[in-house]
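Heads up, one of the protein chains got dropped from this complex, but the rest are sitting where they should.
Order as written gives the chain letters A and B; numbering starts at 1 within each chain.
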Amino acid sequence: MSGAPRTPKIPYGGDYNPEQWPEEVADADHRLFTKAGIDTLTVGVFAWSLLQPTEDTYDFTTLDRTLDRAAAEGRQVVLATGTAALPPWLALAYPEVNRTDFEGRRHGYGQRHNFCPSSPAYRRLSTALAGRLARRYAAHPALLAWHINNEYGGACYCARCADAFRVWLRERHGTLDALNDAWWTTFWSHRYTDWTQIEPPSALTEHWRGPDHTAFQGITLDYQRFMTDALLGCFVAEKEAIRAHSTNTPVTTNFMGMYRPSDYHRWAPHLDFASWDSYPPLDAPPTWPALAHDLMRGLKDGAPFWLMEQTPSTTACRDVNPLRRPGELRLASWQAVAHGADAVLYFQMRASRGACEKYHGAVIGHAGRDDTRVFREVADLGAELEAAGTVTLGARTPARTALLFDWDSWWALEMSDGPSRLVTYVDVVHAYYRAARVAGADVDVVPVTADLSGYDVVLAPALHLVKGEVAERLEAVAERGGTVLTTFLSGRGDEHDRAFLTDVPGPLGPLMGVRVDEWDTRPADVTHPVRLGDLDSAARLVFEIVIPRGAEPVGTYTSDFYAGTPAVTRNRFGGRGGEGWYVATHLDEAGTEWVVRRILDRHGLVGPYAAHAGVETATRVAPNGDRLLFLLNHSTQTRELSAHAAATDLLTGKRVEREDPLVLDPLGVAVLRLE
Amino acid sequence: MSGAPRTPKIPYGGDYNPEQWPEEVADADHRLFTKAGIDTLTVGVFAWSLLQPTEDTYDFTTLDRTLDRAAAEGRQVVLATGTAALPPWLALAYPEVNRTDFEGRRHGYGQRHNFCPSSPAYRRLSTALAGRLARRYAAHPALLAWHINNEYGGACYCARCADAFRVWLRERHGTLDALNDAWWTTFWSHRYTDWTQIEPPSALTEHWRGPDHTAFQGITLDYQRFMTDALLGCFVAEKEAIRAHSTNTPVTTNFMGMYRPSDYHRWAPHLDFASWDSYPPLDAPPTWPALAHDLMRGLKDGAPFWLMEQTPSTTACRDVNPLRRPGELRLASWQAVAHGADAVLYFQMRASRGACEKYHGAVIGHAGRDDTRVFREVADLGAELEAAGTVTLGARTPARTALLFDWDSWWALEMSDGPSRLVTYVDVVHAYYRAARVAGADVDVVPVTADLSGYDVVLAPALHLVKGEVAERLEAVAERGGTVLTTFLSGRGDEHDRAFLTDVPGPLGPLMGVRVDEWDTRPADVTHPVRLGDLDSAARLVFEIVIPRGAEPVGTYTSDFYAGTPAVTRNRFGGRGGEGWYVATHLDEAGTEWVVRRILDRHGLVGPYAAHAGVETATRVAPNGDRLLFLLNHSTQTRELSAHAAATDLLTGKRVEREDPLVLDPLGVAVLRLE
Partner (left out) sequence: MSGAPRTPKIPYGGDYNPEQWPEEVADADHRLFTKAGIDTLTVGVFAWSLLQPTEDTYDFTTLDRTLDRAAAEGRQVVLATGTAALPPWLALAYPEVNRTDFEGRRHGYGQRHNFCPSSPAYRRLSTALAGRLARRYAAHPALLAWHINNEYGGACYCARCADAFRVWLRERHGTLDALNDAWWTTFWSHRYTDWTQIEPPSALTEHWRGPDHTAFQGITLDYQRFMTDALLGCFVAEKEAIRAHSTNTPVTTNFMGMYRPSDYHRWAPHLDFASWDSYPPLDAPPTWPALAHDLMRGLKDGAPFWLMEQTPSTTACRDVNPLRRPGELRLASWQAVAHGADAVLYFQMRASRGACEKYHGAVIGHAGRDDTRVFREVADLGAELEAAGTVTLGARTPARTALLFDWDSWWALEMSDGPSRLVTYVDVVHAYYRAARVAGADVDVVPVTADLSGYDVVLAPALHLVKGEVAERLEAVAERGGTVLTTFLSGRGDEHDRAFLTDVPGPLGPLMGVRVDEWDTRPADVTHPVRLGDLDSAARLVFEIVIPRGAEPVGTYTSDFYAGTPAVTRNRFGGRGGEGWYVATHLDEAGTEWVVRRILDRHGLVGPYAAHAGVETATRVAPNGDRLLFLLNHSTQTRELSAHAAATDLLTGKRVEREDPLVLDPLGVAVLRLE
């Protein structure tokens, strides 16, 4: 079984914890669910201590009641295995199960996401629970999907993990000679002569200066890969336990978008469908969640994903937790759909009475009211989704632009000493993503191993590590006549973050037609102008000094000792008009847009509404071939467009002819079925 | 025995460490004491290693000499038990006595305030020492009071404390079901099935994100209460050891004003009199120490307290330690008396030669001079206090305004995720205290359990938790015709910080006549205007959206999507003109003053000199019925008032008639006996 669950409409609902509430509250809640068009409940995410009160006892009363009621009321359930937070008895009986942190401290019982992934007790008991649940509910009519664990993440540094790491390393490197070479252990006298000498990289070993400062990138990269695999191993084990009883129901776990600690590309093959929890940072622009949506869609080759969680109003865990303004929830929900979401779910259906998520926004607040602003907006959206029916389900994004996203590059770039710790990977990636999106291009965000043959444009910003055949595959894009862009701090290391013994940008050099002779860095408040046509872009942080080797300058530095040298170059590559673009510095927004729009223009990929600030467009093609254009007005002003084609707005039913006026309210949405 | 020591005048002096000095220095010091009017010495605060050089040996030579000399020279001694800093031999012999910190690290010997309150060795040896001292000095003619330990505080997280915590929890909650319910452990799978599963909340358990971030408020609140009680248990044990030999001499320990870790309201019943050490933060306004004085006075139902420590010149422990300007020491000392202090004591009489308080200000510096500015100011004040005699002793403050101060609310507000970590409890409390004080109202700062029947106005800012019958008792104030004010973030939880399953502000809702539908929060640099009459107050941090349920708007938001909705409301309550005021946002100083002055005005509580900026007034009524009005000019300008009544200034002996000019020098003080 693979793919998301089949549903007659966009599933709508979210996390609900019946174990927290007496029956009369649950009754009232369900009445409100119906009122708001809620048809889907995620249940059991933190119910382990309820489901298994002692090692030898299980109690499914609450779950039985909840699923039966769902079935009776026509709701479907996403059933969680509940293994993301240990019950107290387990932590006491098997102290090994508690994590040892980066500082080397064995934890006591507390929090959630608190299990050591290498603990045999955890493995045994978590799979036993998952198996029991599968056996009991596989055939339940309310069951829609399996939700294993929750937001897998964090890391453990215990002796068991150290042992597992050594086994993992042996499998990966084969011999110590290979490992010593990969990690470049002649540096600082680190040549290992026995596998047992290897310790997890932590505050007590290679990371004296902190989590983002390692003495050896090789060991830290491998530990991050190992820890990804260790957590993934927990998932796979639970999935196998489920599959023993439930062979068809799709299985997922909820991801967290651009979450650095875990390489979701390693996870993706093991999920039936991707799902994720969207909590954009304070004041993030709309392209931030959009990038995350597209990254999640890219996990399964463009298949639709689920928006497993979002807040209907506020978060709680941040220093400042502003409200979603009126209309923002609807807009964000349709944005998710526009980018490929086939479900819209909330955390949480009802606010917890106690503990640290008490203040987290919920569809139903502590007072149980249905006359709050938030409930009204949720219910209105419920009705709208109901009306939309199946039209978007299973639709795919016909992007001709790809953006490479690479966890290894992220890790290497941010853990390394030099050139500048002020550069953050996602900021660079987002800058190029954003530029393509405001120009109206649909973008697939894909791993470096993805098939690139379908793209006209490939953006590879901050591609710090160049692994496998990626350079050759990028050259192939240009040989087909496509355009490839990369930037400063790309091509700096191989898969172990060893420098190439060639000019920077290493294997990307031939395609880019440049060599980088040296690189200057400056504090955050220093800018250097870069001339791009009529534009002076204020560049920051890193200033690579580029010597063209075939490329022509497109932009030049105009200050400091590198004034007059190229800051942006273009290299003709192959016989079909392909190009390699190199951006040697961190341009500002205007500069990045200038560059990316020129590239998109070459391929006719600038969108019809690119001139309208704040108006996002996204296309999906439905299984029946219908072409849907989502128009999302992120501004708080009305936007008056002129239709670029005849179409019908699925939300209003109104039809427009080409060049008809098309009005988007502040924060408004239209879903055009193009003709 | 209860109450402060009986003295013929305001005791004047402070901490002196004879064990640090050879006899000739001590001789010189005592001559200077006499010169400065010093009549009281606090002795032995850190003398344990001197008094008990080994577990089996005691040596009272230095104390004998010091007390005998005091008696001979007419000075009185506050005798400390010296148990706040361990001797090295004890820490080595009983490693259990060293604390385990929040990070789970067992400490080695060092520092002070370093004992585990659950250590049997500490309990046995500290009470033995206290008992020995009591037996030896109970009848000494110089003995004035007992000073147990010093600035009790901090916390321990060792296995012994964990055990004691479990015992404490069992007594408090009775059953695990009750505890699970109180802590809302259905959240995150925390249902405890055995008392031994419970660990102290620390960096290794529920506080991964730091001391102010807990996963479960319930456990953390209880640990803070437990730790308060554990330290208090040490105090009580020493007090009992003293009382075995010394039945009448009053016992105290020195508090620290608004000190978050320890709930002084739990301590208060066990002290004979309150005393505290005043070290206001850098650039604190004069209302800051005033609030602390009033809080300390409120510990014992308004009985006078002692100012046990203040610096004559500078602190040492801060990054920056400015001097008290000329005149500030006198002003601060009279301010303490104005608020209820019956003693004025310093830390320290003589500056230590070595260690970390070497630079702390002292009456006598390293050179032993009497011709320093500081010594002159100390001596001048000594003469002034001498002249004042008994007049202020035992006097009480006739406040008709109460301000509720609640450690549980403080803890809950600042440890919780959401809505905003930028709100700090004492800042909100101080804002309302300050507004009442600048309007000239005397204010009692009292626990939520206090008898409120004597007050016209009760201010309950940021009353985050509503425990017991406090809502009913606040309603009773309004029913009598009084006014009750509360603010944003009030009424959010019960005693375990569980949300009420009703509208915000929970049990305060009927009195306030509002429900809070939702709440927006913003970063510190964002302000939203609130219109209050002619005033635009710049509100910050939290913006609750209020739906009146009987209340009328007094002020309104004028921006964002809640423009036009009420930010301040007033609700008539009961049949005698009582009112409940709700302030839904963090108003600026002007806005807070505007609101509070309107309330005080209703009850005729605005003071006669409220128009004079920087002039503080405070009233005390002496046991003989004399009404004393303290006028304290905190500005550096001369203030020219017009007497509001006939009176005699006790410091100058000058009499004024009503409407006579009354001139206050910069930083000047007058103590008017009203006629």
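Details
By definition in this document, a contact is a pair of C-beta atoms (placed from the backbone, for glycine too) under 8 Å apart; a residue touches a chain by one contact, two chains touch by 3 or more.
Owing to the predicted nature of the structure, the values given are computational and were not obtained by experimental measurement.
Contact with the undisplayed chain is limited, among B:H360, B:H464, B:H496 or B:R522, to B:H360.
Taking the complete complex into account, B:A316 is the one of B:A71, B:A284, B:A316 or B:L674 that touches the chain left out. In the complete assembly, the contact with the undisplayed chain comes from B:L86, out of B:I10, B:A26 or B:L86. From the options A:S189, A:N248 or A:N624, the residue with contact to the unseen chain in the full assembly is A:S189.
Across the interface with the omitted chain, chain A contributes residues 103-104, 183-194, 196-199, 201-208, 213-218, 416-422, 493, 496-504, 515, 517-523, 545, 561.
The set of chain B residues touching the chain not shown comprises 17, 19-20, 25, 46-50, 53-54, 82, 85-89, 91-92, 101, 105-112, 282, 313-323, 325-326, 351-360, 366-369, 372-374.
Note that in this section only the chains that are shown with their structure count from here on.
For this pair, chain A with chain B, the centres built from the Cα atoms lie 49 Å apart.
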